[in-house]
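What you see is the complex with one protein chain gone and the rest in place.
Chain naming follows the written order as A and B, and within any one chain the residues start at number 1.
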C-alpha cells in the first residue's frame, strides 16, 4: 500500500453532492472527452479544457498550461503512439463529484464541480492481445458554461510511482 | 494509433443529450443485459434485442439479424466457452447517449437513443488468474417500449483488428 495519494478522500467531507442531472452530464463529458483522445483528435480533446486550463501529472516535472500547450503536447504523444500501431482506450470511472465555488480566477461559471476518480488505460497492438497499460487516480476541477463542460484543472497520479 | 474508428465522435455534435433518468435507465439496461450474457442465459440476453434487431461486429463478415438468429448464434458461442471452463465478464462503460428519432422502419417507439461506448471482456479460467481478453468500442441504437429498452442495432468494433 502506497501512502495516501490524491484519491484518498477526507472521510468527513463526503456529504455535499451534485444532482443526478449534473452527475450524468459529468459522466458523459468524460466519456466523450476520452473517446476524442483515443480517436487521435488531440485538438478537439484539448478543447475540453478551459483556455487557461492546467493538466498536471505526478510523472511530469511541469504541468501543461493553457489549451494550446495542452493540444501541442498531446499531439506529440499521439504521433509517437500512431507510429507503434497501438490502440489505447482510456477508461475513467468511480467518479465522486462535489459542488465547488463557481467563481475562480476572476471568472464566474454557471456551475463548478470537483471530482475524484480512477482511470485505467487499456492497450491493444495491431493484431495483438489487449492488456492493462496503466492505473491512475485523478482529481479535476470542472466548470460549466451553458451546456458545455470544461476542465479547469486536472491532476493525474499514476499508481506505482 | 489506428485510424478513427466507430468510437470517433464528431466533435461538433456532442450537444444534444438525454435526461439523467434516461441515462440511468440505459446504464442499468446494459448492466442487466451483460449479466444475463455472462450467466450463460443466451435466450434471455437475446430478448434484449428487438425482434428485427441486428448485431454486427467488425470481426464477422455478416451481422446476426433477428432475435432468433442472435440467440442461436450466441448459444453456440457460450457452449464452446462452457467446455473450456472459462468465466467471462463483459464490462460496458464510457457511455455517451444522444436522443434519436423514435420512428424507425415504420415503427414508432416511446423513445430512441443512440449510444457510443467502450467495452472490455475480462476472463477467468477455473482456478486461474483473471486477465483482459478483449477491448472494443460499440455503437447502439436503443429503443424503448414502455419501461423496457431494446437494442435495435449494435455494432461492436474490436480493437487491434
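Criterion: contacts are C-beta pairs under 8 Å (C-beta built on N, C-alpha and C of every residue); 3 or more make two chains touch, one makes a residue touch a chain.
Here the structure is a predicted model, which is why all the values come from computation and not from measurement.
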item	value
Sole residue of A:71, A:132 or A:155 that reaches the chain not shown, by the stated touch rule	A:132
Residue among A:24, A:37, A:54 or A:141 touching the omitted chain	A:24
Missing-partner contacts on chain A, residue numbers	1-5, 7-9, 11, 14-15, 17, 19-21, 23-24, 93-97, 116-118, 120, 131-135, 137, 159-161
Contact set of chain B toward the excluded chain (per top definition)	19-21, 23-25, 27-28, 30-32, 34-36, 38-41, 44, 47, 78, 81-82, 85-89, 91-93, 122-132, 147-148
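Methods note: only the chains that are shown with their structure count from here on.
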item	value
Rounded Å distance between chain A and chain B, as computed from the means of their C-alpha atoms	25
